[in-house]
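Every protein chain except one is present and positioned as in the full complex.
Just so it is clear, A and B label the chains in written order, and each chain counts residues from 1 on its own.
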Amino acid sequence: MPLSPEEVAHVATLARLGLSDEEKRRIGAELDLILEHISALQRADISDVPETAQVGNLVNVWREDEPAQSLHQEQALAEAPDTDGQYFKVGAIQE
Amino acid sequence: MTMQTVHGGVAAGYEAVIGLEVHAQLLTRSKMFCPCSAAYTKAPPNGNTCVVCLGMPGVLPVINREAVEMTVRTALALACEIPAFTKFDRKNYFYPDLPKGYQITQYDLPLSLNGHLEFSLDGERTRCGITRVHLEEDTGTMQHAGDVLQEATSSLVDLNRAGVPLMEIVGEPDLRSADAAREYLVRLRQILMYIGVNDGNLEQGSLRCDANVSVRRVGATELGTKVEVKNMNSFRAVHRAIGYELQRQVGVLEAGGALVQETRGWVETRGATISQRSKEMAHDYRYFPEPDLPPLQLSRETVEEIRAAIPELPQARAARFSEQYGLSAYDASLLTATQADADAYEAVVSAGVTAKVAANWQMGDVAALANEHHLALAESGLGVAGLAALLELVESGAINGPTAKELLTELYVGGGDAAALVSERGIGRVSDQSALATIVDQVIAANPQACDDFRGGKTQALGRLVGQVMKATGGRADAALVNSLLRERLSG
Partner (left out) sequence: MTTAGLTAAEMAAALRRGEVTPRQLLDDARAQVDRLDGSLNAFLARTDELADRQALRAAEMLRADAPAASPLCGIPVALKDVLCVEGYPTTAGSRILDGFRPPYTATAVQRLLDVGAVPVGKTNCDEFAMGSSTENSAFGPVGNPWDVERVPGGSSGGSAAAVGAGMVPISYGSDTGGSIRQPASLCGVVGYKPTYGRMSRYGLIAFASSLDQVGPFAHTVADAAAAYVAVAGHDPRDSTSLPDDVDDPGALLQRGVAGMRLGVPREYMGEGLEPGVRARVTEAIAVLQKLGANIEEVSLPSTDLGLSTYYIIAPAECSSNLARYDGVRYGRRVERPSLTDTLMRTRGEGFGNEVKRRVMLGTYALSSGYYDAYYRRAQKVRTLIAREFDAVFESVDALVCPTSPKVAFTQGAIQDPIQMYLNDALTIPVNLAGLPGISVPCGFSDALPVGLQVIAPRLCDARVFQVAGAYEQATGWHARRAPMVAAA
């Protein structure tokens, strides 16, 4: 069944995507088509088939606990849209 | 304060159901997934970061092996099972202190499961189940201009802490009072410090505790509405917050009200929990397997190696102490409070000092001095060996108690060789025959009455004479020797 406008709005909020009403309507419709197209998945026989999350067949990949030089403060902040010279600066949290 | 908060229980007819969720930063050298230092407080803000923990485009995490081993060590110390297969997952949510927009944590296949922690509460054995111990990464920290979040105009983000290895220890809702909750946390902290995985600092947040608190009618089987309590930065806060919350919930129910499932923050200054109900940005963490990290398969051998390296834990050690050194359960638990205390005690005893004597001194004068100077015995000028040497002088009779006390106080901070000082100051016990004999003769000459009384059978008169000799020697005379000298002369 197609996504309700509420579902689309909820998903957009989860993804923190500010969408215009027109975008919500259009993307909602496109999602319906895509979900319809991929509904073939629901018919696949996957009884006792394991899940594949990765294809490298690797396990226990780790590093030894050795610290290394970090960036300097100014390097860390260099690309930030807003700082106070020491911290990343963001607007007030009103949640 | 009513009886209920004193004992941290709930009003008659109700039962408290409490489960603690503890987050503990691991004492690794580097962060969980990048080589930045895990000692994040030393650097200037954001000066302990790299492209990985800043969540720059294109970076990838690499697991810190030591963090995995510390978590397994903890899990084993808490009697958990270690599954053969475990993996990391992504927990997706947005917050400025979470650089990647997801936290790498463990969801459905944690490093460990089904453990428990036992402790005694008012002399009763209590057991709290441990649901799981898993490994994840810490977030950064934020400061809000205007300390009340709601009134803040802007916020500052420091990512020095982002990516520090963090262990989550989820307890079962088996705790039935604030006292039990506090004791559980005390014992858990003690174990984490014993096995060297955490520094136990609740105030600075390297050890953090949230509580899930609910109440239900006695006999009820289904759980009441659960409230999550946060911002408890000390044992006292944990105890008070849970006590308050239990009372609040009972109060609501007694007033015929209904409880809301919510998160409440403990506000020390108000001595109350207040709702942190946020403008509901619906939470749906969309966990899924972390594609950047292959899973872990810990062999039995690896797990057993880690188990073998676990030191004797506080409870076992306390039990052994009372067994081996004939100490009361109370003394034993005091002496095993920290690994340092327990090690010091055993060092002193193995140096030849009688177990009981070592215990009394360490729990008494030594503990007092340690408090007074905020200086543990091991770090003090005296040191563990120094204490052993001093107590040996006492036991050999070379010095008496009061002298030993004076020396202890002096040496604790300043340090020095007790034996040397004793001889140099001539404050040793007077047990030289001829020296005492002269004093004894003087005392006999000066106390004819007492002597006659003794000869007349009033044996207690001897006590007065001994007292006089002691007086004359500044209490340092060997009482036994004085006794025999007097008897010998008076029965002559």
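The rule is short, and it goes like this: a residue touches a chain if its C-beta (ideal position, glycine included) is under 8 Å from a C-beta of that chain, and two chains touch if they have at least 3 such contacts.
Just so it is clear, the structure is predicted and the values come from calculations on it, not from any experiment.
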item	value
Residue among B:43, B:56, B:259 or B:310 touching the omitted chain	B:56
Option touching the unshown chain, where B:9, B:294 or B:386 are the choices	B:294
Residues belonging to subunit B that touch the chain removed from view	51, 54-63, 90, 92, 94, 96, 99-102, 155, 157, 159, 281, 284, 286-288, 291-294
Subunit A residues that touch the omitted chain in the full complex	3, 7-8, 11-12, 14-20, 23, 27, 30-31, 33-34, 37-42, 44, 46, 49-56, 58, 61-63, 71, 75, 78-82, 88, 90-95
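Rule of thumb we're sticking to: only the chains that are shown with their structure count from here on.
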item	value
Chain centre separation in whole Å, for subunit B relative to subunit A (CA means)	41
Residue numbers on subunit B that touch subunit A, as the complex places them	28-30, 35-38, 43-51, 54, 62-68, 87, 94, 96, 143-144, 149-150, 152-159, 278-279, 281-282, 284, 286, 289, 291, 293-298
Subunit A - residues contacting subunit B, complex	10, 13-14, 16, 53-54, 56, 58-68, 70-73, 76-77, 84, 86-95
